[in-house]
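Report on the following structure.
For this view, one protein chain was removed and the others were kept in their places.
For chain A:
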């Protein structure tokens, strides 16, 4: 008879190496979803033990206790107690510990034991502990804790063999009679007592050398230096953005020429007509213009994941805490805001690390002002069409300078908005605490990073294939129908629905210098910012014929004034042109009102910024 699926759960403190163990056990056989009703990520993976037992393993959010003071920690508690809705009570809990830092995990384990779940203590990263001279009396430790103890080296091939073997042994004789759960929330004195007991057990069973990790100390001497640390942080950010813009270019060119030749192939093989126009203008140039940004998205996530795995992100939060505190932001907001440069959606989701509700809300409201990668196509297109590529002061490229200015404006506005929120909403509160473990530095693991990037790239492509694709079809339809009457001399698009909508909106947008083509492009641009580029491409392509597609930049340069172009740039710094971001804000704040507030304040800022930019530019003679 086939044994039933064995359910494992991974529990541990943050930084215990839980996720790398999860990746080592399951490889790419992972399923990432959300727990019902909350936005906590649910990661489940599958593997088969050496004895052939089918295993499902869930990577629970890291926690220091079962008190459940954030949605993430509540999930961990409810899951282990079997109270999470729609979840199976785990057959076996793997309590994962960083072998170099056992105190906090052993305390957690003593608390976990009260739930009555069968458990194994996994001493992860045991290789590092051995190298540092830490020795463990396993038998004594297992006896003192009352649970089996096994070591693992998640980052090494075969490093989980002992764990798998033990899992097989235990699952073969798992008790049939259930053990009663005697867990209840610990009082302060009980917490203290469990920590004391943990310390006693560690003193009894583990010999610790006096020296801490010298590498971490050496790196921190520079990286956490009050002044030097900030310089290092600035350098890292500089390299990161340089990489995203410069290194991604060749791959992007390649993708672009790939889509171009695909479009030409369609044009050459299919007869002129609606189908050809749909495939070339709607599908290939539309979706292609978005997929081109995949290399940049991969690069920015590569940096973020590397810094996270290395252990630097916590340091960045430490360095930025007081500086951001001046603008009313929490140090932990740094990571979500940094991620928002890739995309506001993961950024807003990452605000879950901020456990104070007010700080979290402020961060969510300003995250969309960070220049996300979806703005890059819009910025790049307009800058290359209107800003001359000349050097000023001998070494600074003017185009690059404008790009930098756009990023800087976004950041400064975010800080100002946060300052205003702090001033109006939250004057009478003491600042929320900043308490964060600074883990020892670790070499990032290629496999873990690769799995992380793969997941993000998949999400991006999925979006390109669904939301953006359907928007492009809609735009193509609006721009193509109704067809012009026979013998019409004006461009076909002038007769279309798109022109009607655009012209209806034109009076509203005329004060900021936008023509009806821009108005048409802004509507699907609500679905995703980068769609506006594709939409402009489609609108001008259908208007101007096929030659126009490849040189959309040149077309714009002849159709728009410099003032209009600058106004468009200003608009894109602020405009809430992303339905997915708004949807995530709605989900994360649990309120339509906050979504509305975000939409309204960004729209007002965008209109005001464009109005000022356009009129100043016109007054200076750029109209």
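Criterion: a residue touches a chain if its C-beta (ideal position, glycine included) is under 8 Å from a C-beta of that chain, and two chains touch if they have at least 3 such contacts; residues count from 1.
Quick note on the criterion: contacts and distances are computed from a predicted model.
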Chain excluded from display, named as in UniProt, from "Phosphonate C-P lyase system protein PhnK", "ABC transporter ATP-binding protein", "Aspartate carbamoyltransferase" or "Ferrous iron transport protein A": "Ferrous iron transport protein A"
Residue of A:81, A:142, A:161 or A:224 in touch with the missing chain, whole complex considered: A:224
Touching residue (missing chain; options A:29, A:156 or A:196): A:196
From A:126, A:318 or A:379, residue that would touch the chain that is not displayed: A:318
Hidden partner chain, touching residue among A:86, A:271 or A:433: A:433
Residues in chain A touching the chain absent from view: 64-65, 67, 69, 100-104, 107, 188, 191-192, 195-196, 199, 208, 212, 216-217, 220, 224-227, 230, 314, 317-319, 321-323, 325-326, 331, 356, 429-440
